[in-house]
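Yeah, one chain of the complex is gone here, protein chain that is, but the others are all in their spots.
Letters A and B name the chains as they come in the text, with residue numbers starting at 1 for each one.
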Amino acid sequence: MEKRSVVIIGGGPAGLAAAVAAKENGCDDVLILERDSDVGGILQQCIHAGFGLHIFGEELTGPEYAARFHAQVDELGIEYKCDTMVLSISQDRVVTAVNSKDGILTIQAGAIVLAMGCRERSRGAVGIGGTRPAGVYTAGTAQRFVNIEGYMPGKKVVILGSGDIGLIMARRMTLEGAEVKMVLEVMPYSGGLKRNIVQCLNDFGIPLRLSHTVVEVRGRERVEGVVIAQVDEKRRPIPETFEYVPCDTLLLSVGLIPENELSAAADIPINPITNGPFVDQSMMTRCEGIFACGNVVHVHDLVDFVTIESRLAGRGAAKYALGQRTDGAHTLDVKPGFGVRYVVPSTIDPAALSYDEKFLFRVSDVFTDMELEVKVDGNVVYHKRVPQAAPGEMESVQITRQLAEKLVGQTVEIGLRPAK
Amino acid sequence: METKNLTCVVCPRGCALTVTVEDGKILSVTGNTCKRGAAYAEAELLRPERMLTSTVTVEDRRRMLAVRTRSAIPKDKIFDAMRVLYGTRVSAPVQIGDVIVADVCGTSVDVIASESLA
């Protein structure tokens, strides 16, 4: 069986950054396995700008951001195999994959980095009724058709979901000559970045209707229209508000789900809130030597944060593979407190920190004028002002040496409370 | 004197800006957390501009080439620039950063390739 110190599953932004970090931390035989025909992942079809402000201090498009990491991977001589699908992984770190050149590959990895990204929720998961004609696509599928293949999935478009991909596609379809009638959002607030509402909707006069959803698709062969409705506070459609909107296309941007079929099949414990593996401060899952980073752990809104997180995973995997991982004597559980949905990592070993780690989390509702608190066994050890927070935007707390020294106890809790 | 509310689009933070304007001149900008916010407010009110990203056709290929304007162009030129891109065809190979359309629509901004095609 072939042996590799680190095998990285997925050659998107997470996998590429992890690979570079693994190599820089001393592993010479890193291998990236990518299922698409090129590395770069979903960035290849994200041709809009807005990537890289944190990492490069400039605004890049998706392909440009990917190209920078692709170049680093090439410079460092890191091997990658494209059109290669990983079929299974095991807890003792055997990776089985297939491609048309090598056939079935079985590789014993010193460490594995899971970087498979996420998938879009589909129509069925949101329970939209009606007919099942052509013309209902996820925003990401439409993006691939338009940006890579050069085909229009439709001309008169209603978009359900104001996540960033939905907003970006509203602008993209408009620029390509489609009429985007409206963007509907079931929540009372948008799931996307504010800048995207300005640049993608307001610039083109596309209405955003909050607390609205699609209840029914109509049309036998191709979509002919959708029935939309306002929803009540429990997100149930209000029958008196039903309204028919003619269109030939419904695009869905109704959430992303980490793609963890491989992880689940290998019995890697998964956090039911994030749908991604539980990880520690080095992004190691609860299976020894198996690390995870990027959208497979939790869905990010900025690729820059994926890169930062993935560097930790790459470094952690390299250290593990080289036998340099040091575990401290004590590990604390990290839990979400009031107003916080989840925190990554879910455990922390203060003795094993490098002080470039962060607590990353999302809030559970729209908040203003809050105080963020980090508590250890109920005592506040850190706090900061949070003027505004929304579930669509990830928050973070840098784990400095100063903060790390206060992490003495059993449980770290990160929560909000109203500012005084 | 007039007060306008804007959302800054310079970075993902999306600061809520309040701008006071009189006779086409900006008196004050508040709500921004960095200098770029003030500059954005001024540009947005006086001469709004946006970066344009799109694709062009590649001869004999089954895929498109991603392109963008090198920097932002006036907002009112966006659809004119798109019309130019509708008719633009390139041949591979293309290097990232290659000029695809020079000085698009008289903006003195080039449209460049944002990916390489071998």
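Please note the rule applied: a contact is a pair of C-beta atoms (placed from the backbone, for glycine too) under 8 Å apart; a residue touches a chain by one contact, two chains touch by 3 or more.
By definition in this document, contacts and distances are computed from a predicted model.
The complex includes a chain that is not drawn, and of the options "Chromate transporter", "Cytochrome d ubiquinol oxidase subunit II", "FAD dependent oxidoreductase" or "RNA polymerase sigma factor, sigma-70 family" the UniProt name matching it is "FAD dependent oxidoreductase". Interface note: of A:Lys3, A:Arg132, A:Arg235 or A:Arg401, the residue touching the hidden chain in the full complex is A:Arg132.
Checked against the full complex, the candidates A:Gly40, A:Gly62, A:Gly110 or A:Pro153 give a single residue touching the omitted chain, namely A:Pro153.
Across A:Ala71, A:Ala264 or A:Val408, the residue that sits in touch with the chain not pictured is A:Ala264.
Note that of A:Asp83, A:Asp203, A:Asp333 or A:Glu371, the residue touching the chain absent from this view is A:Asp83.
Touching residues on subunit B toward the chain that is not drawn are 55-57, 62, 64, 86. Touching residues on subunit A toward the chain that is not drawn are 35, 83, 85, 87, 96, 98-104, 106, 119-120, 122-125, 127, 129-134, 137-138, 140-141, 144-146, 148-155, 176, 215-218, 220-222, 237, 248-249, 257, 259, 261, 264.
Assume only the chains that are shown with their structure count from here on.
Residues 44, 47-50, 53, 59, 61-64, 67, 146-150, 175-176, 193-195, 197-199, 203, 301-302, 393 of subunit A touch subunit B in their complex. Residue ranges on subunit B touching subunit A, taken from their complex, read 6-12, 14, 50-55, 57, 62-64, 66, 68, 75, 78-79, 82, 96, 114-116.
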